[in-house]
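Please read the structure below before turning to the comments.
A single protein chain has been omitted; all remaining protein chains appear in their positions.
For reference, chains read A, B and C in written order, and residue numbers begin at 1 within each chain.
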């Protein structure tokens, strides 16, 4: 279980009324929408991803989440992000979700993007500027394979 | 069309990756989730609504939205809220959604809550403390009916 | 309040676990996703809308819903659709949502699409084949304006 300092990047995400399910906490599915959101916001703002017209788009190949504690609307969620592996066309991210004010994660997960060309959906090598940006999120104890 | 100063209360909501639909902007349905979120967050924090165990719950009776401009992930949305009418058991809210930095609304809508008892779902008079809180959001040119 | 026979077209939609909110019924926001779904499924299958590459796309200009009764996961929802007005570039739909087996609507709403060109988002006249298809959903007591 990783504390906040394991993550070099954070984004605060507001929960929504409809995130709470019938049991009164955020539905498990929404945790993955927080993953998606912290990753893509960072890619757009810091790594040059153009989701509207760029040739290269990131498609999810695999994801995983371990649920450790409840999140509840109207909490804010701090989503921590790091990169654990950068391949030729794929990236593996690790995400920790923390309730505002807590250093114990409510969930931990990982998410693999494969970058493909928009038209044909075939794998594309990650371009040097995006690769350089991603390397800034490689965790200290990680290694590039 | 109302500018920001028509709304006494604002909440900033982060958009999510999956809010964007195939046409590249936030799907119309999500605008209503922003309405729901600004209203309920305010009710919980400022008006004593207890969504987990309170006897009185707010149920949506009617809602409406006019879409004036696009919102797009990863924009933040500033949701403005005011109250236009307080009845015996119902409240009518008016909401304006603004892209961060813009004074022109991307959407305007209204939303009617009926407060009912949790078990039987029959209308309940709004309790005096919640009524007092709601009155603080009554727009200047409004009147209580 | 309209019974099922007011609608010339129906689609059955499966509810999802996360549609239920903390109060144990389908969240008001999801009703609008049922509207969106019955309309666009019909446009794609019956009226030639190409959401992936067509020049003309339908953008929501305004929508409304009156909530009459609860829907609850795992109910199925029968969404009834008719057209109440066809303009030069816009269409107004009316939707009724019925719990499977019930002739009393759980909700009634309307939804206005403006057709625009995909690139510039400027209004486009509805092409004759789509107009002909839409006319088949005009309600008997409607009139084209």
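Convention: a contact is a pair of C-beta atoms (placed from the backbone, for glycine too) under 8 Å apart; a residue touches a chain by one contact, two chains touch by 3 or more.
None of these values were measured; they are calculated from a predicted model.
Counted over the whole complex, the shown chains touched by the missing one are A, B, C. When the omitted chain is restored, the residue from C:36, C:62, C:94 or C:108 that touches it is C:36.
The missing chain lies against subunit C, touching residues 11-18, 20, 24, 33-34, 36-37, 39-41, 44-45, 51-52, 73-74.
Taking the whole complex into account, subunit B touches the unshown chain at residues 17-18, 20-22, 24, 27, 29-30.
Summarising the interface, subunit A meets the missing chain with residues 22-23, 27-30, 32-33, 36, 51-52, 57, 59-67, 70, 118, 121.
Going forward, only the chains that are shown with their structure count from here on.
Subunit A and subunit C carry the same sequence, and matching their CA atoms takes a turn of 180 degrees, rounded to a multiple of 5. Geometrically, the chain at the heart of the complex, using CA-atom means, is B. Subunit A and subunit C have Cα centroids separated by 34 Å. Across the assembly, subunit A contributes residues 17-18, 20, 24 that each touch 2 or more other chains.
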